[in-house]
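The complex appears here minus one protein chain, its other protein chains still in place.
Coming up: subunit A.
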Amino acid sequence: MHDSLIELLPELWVAIGQTFLMLGIGLSAAVILGGPLGVLLFMLSPGQSLANRPAYLVLSWVVNTVRSFPFIILMVALVPFTRIVAGTSIGPLAAAVPLSVAAIPYFARLVEQTIREVPRGVIEAAHAMGASELQIVWRVLVREARSGLVLALTVLAVSFLSYSAIAGVVGGGGIGDLAIRYGYYRFQTDVMLLTVALLIVIVQIIQFGGNAIAHRLDKR
């Protein structure tokens, strides 16, 4: 192996750790906050059990607005907010803040679309049996849409792996940051190739894992 690469190995490990930290925080925020938001969007949409047009339009508008920011602009715009939340605007923890803010509405929309695939009649049958809204969410919507939800999370993870690389530009750290600092600024093509290869492998693993889990969960 190239000497420059061997010298880089310790830093590579740190970068991988940082990437997974950013991804982990962003995806957790997406699931914990974006998931319920997506379910709420679905329930408020026309024809559903909590149908409320004004509330749906407002929520939908907020989701669209956050999603329309180019990620790099969102990062810069959120710097003051990031300082409050993370105490700093540099490093993987700080980068996780705008990542989370972008991931929440993104996942909410994915969840809303996925749940829409649950046949109407099944929800109706649950109503006829006297299920509450919360029971319908957990016992019907999440259960019936679970493989689709896993695939949605897979899409999100792959997208946010590349977002986390962008976060590297402004001192977020991670694999993307490594690629830019060594591969791009110092013209070390081998480092660039290594990081890209690494990202390709990670994406393949995420997608393969997501597909496998989704397939196992799908009994339809």
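Quick notes on this structure:
Everything that follows uses one rule, which is that contacts are C-beta pairs under 8 Å (C-beta built on N, C-alpha and C of every residue); 3 or more make two chains touch, one makes a residue touch a chain; residues count from 1.
Please note the rule applied: contacts and distances are computed from a predicted model.
For the chain that is left out, the UniProt protein name among "Paraquat-inducible protein A", "SigE family RNA polymerase sigma factor", "Alpha-amylase" or "Cell division ATP-binding protein FtsE" is "Cell division ATP-binding protein FtsE". The residue from A:L8, A:A29 or A:V140 that touches the chain not shown here is A:V140. Contacts to the hidden chain, counted on subunit A, fall at residues 119, 121-122, 124-132, 135, 139-140, 143-144, 146-147, 217-220.
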